[in-house]
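The other protein chains are all here in position, but one chain of the complex has been omitted.
Chain nomenclature is as follows: A and B, assigned in order of appearance, with residue numbering initiated at 1 for each chain independently.
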Amino acid sequence: MHQIKARNLKPLFFLGLRFLFGKPVQNPKAPAHRVRHSAFWGAVLGISVSIVPLYIVLFVSNGMIQGITDRYLETKTGHLQLALPFTLTGETREKLQRDIAGLEGVASASFEVDGIGLAASSRGSTSAQVRGLDQSIVADEGFKKFIQTDGGTIYPEKQNEAVLGRYLARALGVGVGDTVTLITLRDAHEGQMLPRLSIFRVAGIVSSGYRELDANWFIVRSEAALRLLNPSTAYAFIGIKTVDPYGAGLNALASGITDQLSQSGFSGVQGFSLRTWRDIERSLFASFSSTKSVLILIMAIAIIVAAVNLASALTTYVIEHRTEIAILRSFGVSSQQTASIFLLGGAATGTLGCIAGSAVGIFISFYINQILSGIQAAINFVSRLLAPASHPITLLNPDYYLEHIPISINWDYIILIVGVGIAVSALVSLVPAIKSSRIAPAELIRHEQ
Amino acid sequence: MNEPIIECRDLIKTFSSGAEVLHILDHADFSLEKGKICTILGPSGSGKSTFLAILGSLERFDSGSVRVDGYELQTLQEKSLSVFRRKVVGFVFQFHFLLGDFSALENVALPGYMAGLPRADAWKRATQLLDLVGLRNRAHHYPSQLSGGERQRVAIARALINEPPIVLADEPTGNLDAASSEELRSLLQRLPEAAKTTLVLVTHDSELATIGDTSFLLKGGHFECIR
Partner (left out) sequence: MAANENRRDQKNTRFVPLLRIAFRWSMTRRKTAHQTGLRFAAIGIAAGIVALIVVMSVMNGFQRQYIDSLLETTSFHIRIKAENSHVPALSQSLRQNPLVRSVTPFVETNLLAEGPENHQSVLRLMWVGPQDLASDAGFCRALHLSPALAEEGLESGILLGSEAARLLGAYEGIKITMRGALVSPDEGIQQYETDAPVSRLFRSGYYELDAGLAIVSREKIANLSLAPAPTVLGVKLKNPEQADALVAALSHEEGIESIESWRDYNRSFFSALRTEKIVMFLLVSIIFAVVAINIHYSMRRTIARKARDLAILSAFGTSQRSISTIFMFEGLIVGIVGAALGIVVGIPIAQNVDRIINGAIALLDGIMSLLYRMGIAKSIPDLRLFSPTVFYTEGIPSRIFTSDISLIAAFAVIFPAIAVYLAYRRFRNASPLEVLRSE
């Protein structure tokens, strides 16, 4: 008959927020008032507390993964790798390099040949990852960005010079200017392998900031590597750097290069193959993303508990305020409106919590490096007071993690988390909301009697 | 002749508590003309409040017909009940039942706001109603800061916000002292004229009962017209 479509949400919000949070300004600051509504401030607090670690885990793990990935890309794998047959002559190879470097989207193309060796010094011997790089690496901005030197140069100037990774140098106990011996195996006649002993002068000691990557680097000039390494087991390739390695255009670029190859008369059969960086270090990145998923799953549990907290606060409220809800129904608020009031109230509580938690979480993530050094200093200070002989601890052990975590605040994640948080709060408010809609005004009459 | 605004025929309402079955209303008939004040009296527990609740659609009944301002209550579904409560009746309870988190002004405005009135209009109308009940200077006080009589006056103002044709009041002076009761009585007496509404009053306060144009006694499940 007289159907009013009260689509207006504003009254519902007005009621919901006032019910749940009260209005401290004009109400006398009696403890009773504060206590009535503290449950929801408690729910807000609970939700924000649970969201903060999610942000930290997300941004820190993303930052670590990005930092490690960047280092791999810029100092080791390149963006694309074109494997070459060892027998390719220098001239042909150089032409191929130039052709590729000239393609659109390619920033540089450099030659590298990798193999295994044993490096020895008076301290002992240890495994060496021989990397024969060509001169163009010196001009590579990406490479230089992530390589720090502990001394000397980043590229050997002479054929008999080598640049060592920091941990290799440490294991061998050598510094810039010392000599180091390298043993490699090379094919002799009749399939026999002969050891080759070469002596190098240490021209520099470098680090990429991630030990896992550069622990055994033994960098020599590519001509030297070609002489020392075994053709059938060494890996020769052109490392290609592109303008946008993370973009969608990478695969297109890869096919472009494959076309270029066929044009120049090379094909996959003769030992050429092109791989993107994602393929090359597939298992490394998969292990990272596996670990990240597990961490996020665990953080999700805290959020669920906070959401249940909200549900319990709402349910408690509905139970304790039956009478007030019945009053609403008595002057014509429909059951749908009643349910909406609590649904909106719960969602609003969740939103507040999400936003507060996001602000704190983002702040902590942004300053995580400073915060960690602070905590580390504090712990070491206290432990030195209590047990002077104890070793200083490092929270982010440079042997296993990046020392400095690059944090980039990705708004997509923030929007996703806040969105999911609001959705979960609304979901969890559903049951108390429906409960509230079942309250009938008849209760008021019975209440009086 | 004036069409009655409330008309009940053959109304039956029973309560069962354990083995006993109470016939609160037993084939009862009732009718009331527009613009009048009607008082309903009767012994305590005789079901006057229940009858009022039925009129206000807060209680269901077993059989019979109840017509209020053209609405046939026995046929109304959930959604329409809300509309009815919004538009047709304003209820005043014995206990004030104000919402503690809202000021007097907000309490009065709320039903109007929830019914779809724009906020400014609802607040304006509420101010006028508080004026009517003489509480303009207490508009921003919370129920916990008001006296019993003041709270009940706010409740009356609230009942009027949606300009209902009928106001139902259940023992409005039940919890008040003599002075407040007197104030309330004179307010209620002015109501039909000031607010253009019909008033049905349930009470066992004999003083209050005198303001009625018509009076009924509810006894044994039937209405007896006294005046």
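One rule holds in what follows: a residue touches a chain if its C-beta (ideal position, glycine included) is under 8 Å from a C-beta of that chain, and two chains touch if they have at least 3 such contacts.
Computed from a predicted structure; not experimentally measured.
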item	value
Partner chains on view for the chain not depicted	A
Residue touching the undisplayed chain, where the options are A:Thr87, A:Thr233 or A:Ser408	A:Thr233
Residue of A:Phe13, A:Trp41 or A:Phe366 touching the missing chain in the full complex	A:Trp41
Among A:Thr153, A:Thr315 or A:Gln336, residue touching the chain not depicted	A:Thr315
Option touching the unshown chain, where A:Thr181, A:Thr351 or A:Ser383 are the choices	A:Thr181
Chain not shown, touching residues in chain A	30-32, 35-36, 38-39, 41-43, 45-46, 49-50, 52-53, 57, 115-118, 120-122, 124-128, 181, 183-185, 187, 191, 193, 195, 197, 199, 230, 232-233, 283, 286-287, 290, 293-295, 298-299, 301-302, 305-306, 308-309, 312-313, 315-316, 319-320, 391, 393-395, 397, 399-401
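Convention: only the chains that are shown with their structure count from here on.
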item	value
Interface residues, chain B side, partner chain A - complex	45, 49-50, 53, 56, 58-60, 71, 78-80, 82-87, 90-91, 93-95, 97, 99-103, 110-111, 113-116, 119, 140, 142, 144-145, 158-159, 162, 170
Partner chain B, residues of chain A touching it in the complex	1-4, 6, 8, 10-11, 14-15, 18-19, 22-23, 26-28, 30, 36, 323-324, 327-335, 337, 440-442, 444-445, 447-449
